[in-house]
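One structure below.
In this view, the complex is presented without one of its protein chains, the others remaining in place.
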Amino acid sequence: MKNFRRTKLVFNSFLPLSLTLVFFIFCLGREGDRETQLLAIKGGTILTMAGERIEEGVVLIKGKKILAVGKEVEIPEEAAIFDAQGKHVLPGIIDSMTYYGIRPFDLNDMENPVTPENRIIFAYYPFGEFMRGKEGINRDREILSGGVTSVYIAPGDRQVIGGQGAVVKTWAESYDELILREPAALDMTIGDTAKYEMKREAKTPVTRMGISTLIRTNLLQAQEYLRKKKEAEEKEGEEKEKSPLFPRDPRMEALAALLNQEIPARIEADFADDIRTALRIADEFGFKLIIDSGLGAYKLKETLAEKGIPVVLGPPTHPFVQGGEVSMTRELYREMNEYNASELIKAGVLTSLASFGFGFGRFGYATQGRWLLIEAAYLAGFGVPDEEVLKMITINAAQILGVDDRVGSIEAGKDADLIILDGYPLDIKTWVDEVFIDGVNVYSRKGGRK
Amino acid sequence: MKKTRKLEDKEKKKGTLKGIAILFVVATFVPSLLEPGESLLAIKGGKILTMAGRVYEDGSLIIKKGKIWKVGKAISIPKGARIVDAQGKYVMPGIIDSMCYFGVRPFSLNSSEPVTPENRIVDAYYVFGELMRGPGGIQAEEELLCGGVTTVYIAPGSAQLIGGQGAVLKTFGRDYESLILRESASIDMTLAYAPLAESGMPSSNPPSRMSSMALLRKSLLEAQDYLKKIEEYEKMSEDEKKKSQKPSRDLGKEALASLLERKIPARIEADFVDDILAAIRLADEFKLDLVIDSGIGAYKVREILAKKKIPVVLGPPSHPIDYVSHLNNLIELQQLESERNASLLLDAGVKISISSQAKDFGGSGKATQGRWLLLEAALATGFGLSEEEALKAVTINAAQILGVADRVGSLEPGKDADVVILDGHPLRVETHVEKVFIDGCLSYEREKEE
Partner (left out) sequence: MKRERKCFWYFTMFIFLVSGLGLGLSGEEDTFALKGALVHPVTSASIEGATILVKKGKIVALGKDISLPEGIRVVDVRGKEIIPGLVDPHSHIGVFAANDANELPQPIGPENRALDALHLDLPDWMEAVKGGVTTVVTGPGSGERMGGQSVTIKTFGKDLEKRILKESGELKMAVNGVNLSHIPTIQANFLKAREYLKKWERYEAEADKASPPERDLSLEALAKVLKGEEVLRVHVIWANDIISFLKMKDEFGFELQFIHAPEAWKVAEEIAKRKVGVICMPIILSINLPEDLLKGIVTLQRSGVKIAMHSDYPVAPEKWFRLNASLAIRYGLEKEEALKAITINPAEMAKVDTRVGSIEVGKDADLVVLNGPWYEISSTVEKVFVDGILAYDSLREEER
C-alpha cells in the first residue's frame, strides 16, 4: 500500500514535471532571438545611479539585460542604434508605494481588519480597458509618460493587516515576467485610516490600542503556529504517520514569513508615536521593518538610522489624503515638516519617494506615479541634493523593495529598464521621450502607436 | 457718330471681356477654396442600390458640396473630382436606425415625473468621445459606423408616459449643427408598461393602463386649452391685449401643441394589442399623426393600422422584447411575438422600419447595437420579407417614418451624400462595411486585416 502510494505520488509529479521541462526547453528555444537582440543607446548623458555620471555615454543592451555601460563601449556591428544625443538617460523610475493597476473595489477587504493571507497580485490588472484593446499586457501611456517602469502595489490602508504586497513592472512581454517579487512585504497600518471605517460598526479596532493588540495577537498566534509546525515536521517515521495531519493555514503562513524574516513589514505610520509603536512591535517579534509615509519620521531619525529602518515617503506636494471622518487631520498637519526627507537623509536613513497613487472618484487609474520626477524636483528645493533625490526614485526604492539585483540603476547585469529625457530630469519643462522595459521600447512620446 | 458708337462698343466689349476674365479667374479658384467635404467626389464602379427603385450595376455616384449630384450608370466623371473606386463593391444609402439610445448616457434617459413633453433628447446627445479624454470635436463612434449607421432617431427612455421630444440626428459631422436633422421630431410616449427605468430605478409610470390613458388625455386636453387661450389672446385688439394677461409660455404645452397641430407625430411605444388600440383611440380623439413603436403584437391589428396609415417602427427581430422594461409581462410577450410580424404588416400595406432599440447592456456602455441592423434585416428575410423590403426597412422607410426623407434614406440627386460602401451583398453575414460617407465626408474606413 505504502509503496503504491509513493509510486503514485512520484508518477503524478513526474509526468507533469517532465512535460513542463520539455515545454520549458521549447520556450527557451523560441525565445532565442529575443535573448540575443543587441541595442545600443548612445550619445546621451547617463545618470547611472550607481555613482557614475557619464557624458556622451553608451548603454549596450542584449536581450532583456544591460550588457555594458560606459563612455568607451564597443558596439557590435549587428547592434541596433538608438540616438540619445543631447538627452539624459536614467534608470526606469520606481514607485515604491502605489495602487496602480488595482481597481478601486479591490483595494481592501472591508469585512475583516486582519487578512494577511490576501495577496495583492491577484488584483493586479494590467490589461487596459475592460473588454477592449489588444491581446497581451497593455502599454499604459499615462504611467509610462512619467517613466515609471516598476511599482510596489499592496492592499489599501483601511485594514490593520491588509495582506501581501508585490513588486511588479508596468509592462512585460508575458504575465509572469511582470512579477519582480511576490510576496514582497506584509502590509500594515497603524493610524486612524485603519480604524475609521470600523467605527460605524463598533467592531475592533476602534482605538490605537486595538490596532496594536490585533497585530500582536495575530503575531503571537503565528509564533505558536510555527512552533507546532516545527514539532510536526520533526516527528519521524511511525510517529509522523500516526499523528494528525498538521493543517496548513495560509493566514498563519503569511505571518510566519514575516517572523522568519523572509519578507519585511511595510507599516504605514505618520505620527511619531505610531512609528514608535511600530518599532516596539518589530523589536518584540524580531521582523524587518519599513515605515510608509512617515510624516513625523524626522522626530525619530537617529533611532531609525541606528536600527537601519528605511522610510518610504509620500509625495511632498500632497503629503496625505484622509477620508472625511478622520479626526486627527489637524494634528497631522502640525506633525508635518518640509525638511523631513533632508533630515532623514542627513541622519543616514535610507529613504525613497513614492506617489501613494490611487484611483480617484470615477476616473480611477492610479497613475500619479508619472509625476514622481516633479515631486523629486520639489523636494530638491527643501535641502535634498539632486543626486540624492534622483536616487530616492530609483536605486533607493529598489533597495528598499529588495529588487536592486534587477532594477534601480544602469549597471551591467541588471534589467534593461531605462528612460530617455529631453532635458535635465529635475527641470519642470523636461519630458520623458522614450521608455524601455526589458530592452523593448514600450513608450515613445511622439508617435503614440502601441 | 459711328465712331463714337464703335468706341462705346469697344468699351463695352472690353468691359465684358474684363468681366468674363474675372469670372473665369474666380471660377477656377473658387473650387479650391471649398472645404474638402464639399468638393467633387465620384464613387464609381460599384453595384448601386439606390433604395429609390433603381439598381445600377457598375454605376457611378457624384457628390458635390455634400449632396448627391448625380447617380446612374453611364455618367461622365467631372474633371477635378476625387475618385473612390467601388469596383466589385455594393453602394447603398447610409443606414437609418429609427429607434435607439445611441449617444445618450443611461443617467440621461429619463426624468422622474411621468409627463415631461418639454424635455428634448437633443440636449442629451453626447458624441464627444470619452469623458475628459481624447482630441476635441465630434468623435466618430467606430463601433456604430462600422455597421454603416449614418442617421439615428433618439428619444427619452420608456420609463415615462410622455418622455419628451425625440430627435433625428446624424452620427458624425464636421460640427455640432450639421448633426441635427430634426431637433424636435416627435413626442415620445410609452404605453408599454415599463416598471423599471433603464437605470434600474422604479419608473414613474402610472401603474394601470386606465390611469395612463387618463393622464395622457388630461395632458392633451390641457394643451388644447392652452392653444385656445393663445388663439384668443392673439385675436384681441391692441387695447384688449394691454388690459389682459398674456398667457405665460409653457414649454410642455407648447410641445404638445405641435402634436395637436400635426406639426410632429406622436411616437407611442405599444406592444400588446390593447395598448396599440388605445394609442389609436387617442390619436383619433385628438386627431394626431401616430407612429407605433416596437409593436410586438402589431400584426394582430394590421388591417386597422393599414387603413389609418399608421406606420410601425419594429424592434430587432432577433430580440424584440426588452427584458428590463418588460419583466412582468415576459411570458405574455413571448407568446405574442411572431417572427412574421414584419412580413404580415407589409403584406397588409403597413409601412414598417426595423430599428435596434439599442440600449446599453452589460457595461460596454455605448448602445451601438445599431451596427447590426443589416444583420437583423437579413434575419427578417428568413421570415417572409423580400431582400428589397428588408433593405428599405433600414433606409428609405425609416427616413419616411422619421420625416426626413427629403434629406436621407435613398441615393437620389439633391439628397445628403450619406453613402455606404460594402465589400459584398449587404444581407450576407460575411459582408463588411468598408467606407462610410456622411455629407460627402469620409467618416469611417475599415482597417485592412493584417
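Letters A and B mark the chains in the order given here, with residues in each chain numbered from 1 onward.
Keep in mind that, in the parts below, a contact is a pair of C-beta atoms (placed from the backbone, for glycine too) under 8 Å apart; a residue touches a chain by one contact, two chains touch by 3 or more.
Small disclaimer: the values here were computed from a predicted structure and weren't measured.
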Contacting the left-out chain in the complete assembly, out of B:358, B:417 or B:438: B:358
Touch with the omitted chain, as defined above, among A:34, A:53, A:71 or A:134: A:134
Selected from B:58, B:143, B:222 or B:254 as touching the chain missing from the view: B:143
Residue ranges of chain A at the interface with the undisplayed chain: 1, 5, 12, 16, 23, 103, 105-109, 112, 115, 117-120, 122-128, 130-136, 155, 163, 174-175, 245, 247-250
Residues of chain B (touch criterion as defined above) contacting the omitted chain: 142-143, 146, 316, 318-319, 323, 327-331, 334-335, 358-362, 364, 366-369, 372, 375-376, 378-379, 381-383, 427-430, 432, 449
